[in-house]
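Following this message is one structure expressed as structure tokens.
Other chains dropped; remaining ones untouched in position.
The chains carry the letters A and B, assigned in the order they are written, with residues numbered from 1 in each.
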Amino acid sequence: MEDLEKQLAEMKSRLDTLSNKSPQNKISLIVFSGDLDKALAAFVIASGAVAMGMEAVMFFTFWGTPLLRAKGKEAGDKDPMSKMFGAMLPTGARDAKLSKMNMGGMGTAMMKSLMKKKNVASLEEFLALAEELGVRIFICEMSMDLMGFKREEMIEYEHLTYGGVAGFLAEAQESKIQLFI
Amino acid sequence: MEDLEKQLAEMKSRLDTLSNKSPQNKISLIVFSGDLDKALAAFVIASGAVAMGMEAVMFFTFWGTPLLRAKGKEAGDKDPMSKMFGAMLPTGARDAKLSKMNMGGMGTAMMKSLMKKKNVASLEEFLALAEELGVRIFICEMSMDLMGFKREEMIEYEHLTYGGVAGFLAEAQESKIQLFI
């Protein structure tokens, strides 16, 4: 009898461990691309996930980072290379271009006009929606450092964290779905 | 004694819940890209997964969508923008091009000839194989709407569903592996 109780207790503890380990109801997205089409896909997935009761976390890294710069907040004292990157990369979601068929901006303009006509939210609107839905956003510090972006140049967003790969991995380990976009 | 039985029953129910929650033997692939090389990778992975006893689901979205158009079935009454998209995007898997080294089509032709020589199936053959293997395919309705594709223009495929992000997320939540290609 005592032995049975001991066995039961042991199994209970194993069950507890397993329950905690099992992937939670969360999705983690790496937004590596700065392209309009891919960023759009990322936001559609993230907001769709929240609509389904999941938690969503987005990690903006490399080309995705400049999508989160704020217009008109460029920092002054930058070295020449940072200035050059700053000028060549998009400033905010509104500047994003299609990965294909951009055709000097004409394809991107066409796609944006189509999105409006078909009632698909713009990237800026999706960003505002994500904030409202409580989607958490990480900005990769290594990318910011490489591209010479400073924190005061980035957008204001309620659920924003500056972090590195460890932050992503910690979230991803607890997520049911992880995508590199 | 009674208490032990009660504990046992409780643990059994927890085990059942855990078993149902644990990721199933399924893979979900988002085929966002319309490039020959990436679509090829997606089909190699999907058919490989079925060969290993897994279930495979592919979600064709954005640039991946035109890969599933059927030749010679273009709908007539389209607005000018939809006509333009229709003309510029590939019609079916046979039209897919390499993401790099396309070189005006020469690189893609070279790769296709190499695939034939090395007995690697073509994209069209992989699509037929996928149908035979029971790979389920979703086509993204938002992408079709944006690009002006109609259902009657798409391929016939036994396991085809038209759907949105909710459809993807429902499958992905139950999958062990999810990839964005």
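Rule of thumb we're sticking to: a residue touches a chain if its C-beta (ideal position, glycine included) is under 8 Å from a C-beta of that chain, and two chains touch if they have at least 3 such contacts.
Every value quoted in this text rests on a predicted model; they were computed, and no experiment measured them.
The total count of identical chains across the complete complex in this file is 3, with 2 shown in place.
As a convention for this text, only the chains that are shown with their structure count from here on.
Residues of chain B that touch chain A in their complex: 4, 7-8, 11, 14-15, 18, 21-23, 30, 32, 34, 61-63, 81, 84, 88, 142, 145-146, 164-166, 168-170, 172-173, 175, 178-180. Per the touch definition, chain A reaches chain B in the complex via residues 4-5, 8, 11-12, 15, 18-19, 22-23, 25, 27, 37-38, 41, 44-45, 48-49, 51-52, 54, 99-101, 110-111, 113-115, 118, 120, 176-181.
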